[in-house]
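Here the complex is missing a single protein chain, while all its other protein chains stay put.
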């Protein structure tokens, strides 16, 4: 019953097998092996377009360096106020890009286009004292478990493009969103106007596999230097490539995300049927936010369930009773139906 | 015959097995699992002292963040002019620490104490315009395959201490040096006055395992923030811990380094006996620098040997003939006696 | 009728005379002249305490370097959401300090202590992912013309101290606030718990004179390096010292600020008596915010009055008619009663 985060899971056996095989070989370092090249080509195939791909060590690195690649001095980046780049990266995006993150509100963890336009209007290109708009970043799936529809991405993208700004997507849970939307990688990214993508594999079955994908390779001209100067160029890069090779083979990544989403569905359905719990808001990815009676939550923890309490936003405070608690439950490729059912049974019993 | 670099090798089977086992488990993320704690404790045991240990993704990250941890504004760091932090990290140490790297010359890739003192005298603590001395860093084993004796470390350390400066050791090939010196980890580090160590595992059988070790945990008070802000905190950190667990178990790491050094010895002896080649200078680690006839070098490459030509320093230019080439040969845990013998045979035949 | 900003004024004749005298002399550069030392001592006298004083070129530099002096990696700084460090410095405070500015709301341009506590609670000292509280900054007088009472400073200071955080004051209009409060420099700063002060002279009769004052000189140990590395160490520093010498002599600075405040009072009283205009909110410094009929505003501009329209905050939008405009009027040492009366007459006539 490990629902604390999808990064509590280990690595999928296919990924592990591929790493094992890789471990017995010699190959060129620093991304120059044939495997590295092959996996880079695989990304172009996947996205139906020539892309430039760079591997880095963490999701924070992927976001920070992606933003560094579009940095302008005095620039600001618009992100949802609950975005990982604002809430969970200790200022790394600001450090690497030299830009400020400007929070934009919006329901359901998604940037509201009207708010975005209003915020952006405050940072015109000649705002020497205030700072100028430089980029927009969205998270797909969002930090609150929701997913931008393709039309919603279009709306954000249109504002970015109208202002001449690049659009970045933090895809730490890219696969979960993709499966939920039944879209292709191309449809959810560059066909919507996304310029740079943080493509995450770690939360979905790899143990360490994060990529930055540039849909216009010209944007990446300097990126090799950005990565190396940022201490993110692995010597044995091919071990990242190996993970991605297995990850993308035979749609493994989509199967794993599909499984995680299905386990979340099972949780959603189960919680909906409980008296002692309810969904805090609707989600369609592998994250479930629920209001539990404190009794249930304590019982579950006591019996070994791992999950985090979630901070209650001011707007929600009235909706949550004194004997209740807001929690986040995250499923992964490694979650089993039994895990879910056991958790639900404990809540029911409590 | 992969002698290009020790980072062309894969991962040792024990490391790989340990990773495989780890992949099937759930555990807390971001370094909070029991395994992470256990391995941190293992480092204290290894160094016979309470140490603070932080894992990062690359050797460049280890060096850069170690220097960031002792950074002073306007500070300069003294390093050998051929040091990795100067030659091979694209300015990352400068970027993360905000300090300048000041090259110090010395024979055999080792900082000459007299030169160090002279250089340091130019950067006193009140040198507002010039900059002030802030740290010293040495590489063990050095980039040119040599090894500081314990006495030589003492000499550098004494100068650092006399000037109130911390001493950092870049131990990308720490194990190779340790085995060659027949010293203990403590004897080669804090007993000599080393304050912070980049402890590398990647070149010696891991696929990605670099640690920063603080011998005085008080120096590391802010380091958690430095690492996170530098985008170097892995979510699944325990996969690094797992590698280090296997690496340090039953002296595996020393055995692997001992093997690599022995293979280098075999090369050294073999090359010494050739007519068409000679050692460029004496080394005692797993790196061998040799002057080969161009004919031999080409023959070896043609038959599949991988190695790099090495730039000829001005002082050596007269010693190398027009039909000769200076090359670097690096052995690793994965090098076999056959690899070596085959290479030597090709050279002999050429 | 130059009400656009107090930095549109020139320099007071006493300042100018002192500069003229200084121009004929030779003296040591980089702050090492006797005049520099004397003026530094004058600051200690002024603040009734041993202080460390450093001159820089701009108010943005003063704020940015002051925050750099208390910087912690991963740290965040709490500032009012309309503070100059957030709104008007193009990210310079973030750049020099490496910290993020966190906006805190509060009526009248002043940080609300309850909001501050709430915001700060989100950044505890172990918030590795989110970032940790590192400093609080307040502006006195504020950007909206209001002034913190001594008790209000106490309230902010108490929160900062309870959390172990340094308190910075942006005193770009320090003198205007001081005169309005009838307080001593000591009473408005370190006796309230202020640790570092940006002490501005430029807006109040100097042409370029900004100082950073450390009330605990130990905080300034590294500051000489911070300033030099930030390119803010003037070679002919004594020309800043000379301005401050004249500025502080015989209470000139307080007289000038008193005059500016009085001119603002004259504006406030006059506007209060008009039918076509009203005060937008109460202010007690040299800034006046007024709602004018568009007719009046245009007439004034046509007849040579210089002032800026001010953005209308969402909460005020209903209070301002379609044929009205919100404007800011700033007075200075150089504003004359005639300027004010002429402006009022135009508004009345329109």
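Letters A, B and C mark the chains as written, and numbering starts fresh at 1 in each.
Everything below uses one rule, namely that contacts are C-beta pairs under 8 Å (C-beta built on N, C-alpha and C of every residue); 3 or more make two chains touch, one makes a residue touch a chain.
Every value quoted in this text rests on a predicted model; they were computed, and no experiment measured them.
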Exercise. Out of A:132, A:192 or A:259, which touches the unshown chain?
Worked result: A:132
For this session: For the chain that's not shown, point to the residue among C:53, C:92 or C:135 touching it.
Result: C:92
Problem set entry | Contact partner of the left-out chain, one of C:176, C:202, C:261 or C:296 | C:202
Exercise. Which residue from A:25, A:49 or A:72 sits in contact with the chain not drawn here?
Worked result: A:72
Exercise. Which one, A:141, A:226, A:291 or A:305, makes contact with the chain that was left out?
Worked result: A:226
For this session: Go through subunit C and note every residue touching the omitted chain.
Result: 2, 4-5, 7-13, 15-16, 19-20, 22-29, 56-61, 64-65, 89-92, 95-96, 202-203, 207-208, 225, 228-236, 239, 306, 334
For this session: May I ask you to list the residues on subunit A that touch the chain which is not drawn?
Result: 30, 72-75, 128-129, 132, 222, 224-226, 228-229, 233
For this session: Can you list, in ascending order, the subunit B residues touching the missing chain?
Result: 74, 76, 87-91, 94-95, 98-101, 128-131
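Just so we're on the same page, only the chains that are shown with their structure count from here on.
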Seminar exercise, completed: Across the interface between the identical copies subunit A and subunit C, with over half of residue numbers shared counting as same and under half as different, the residues used are same
For this session: Calculate how many whole Å lie between the centre of subunit B and the centre of subunit C, each centre taken as the average of the chain's C-alpha atoms.
Result: 51
For this session: List, in ascending order, every residue of subunit C touching at least 2 other chains.
Result: 74, 128-129
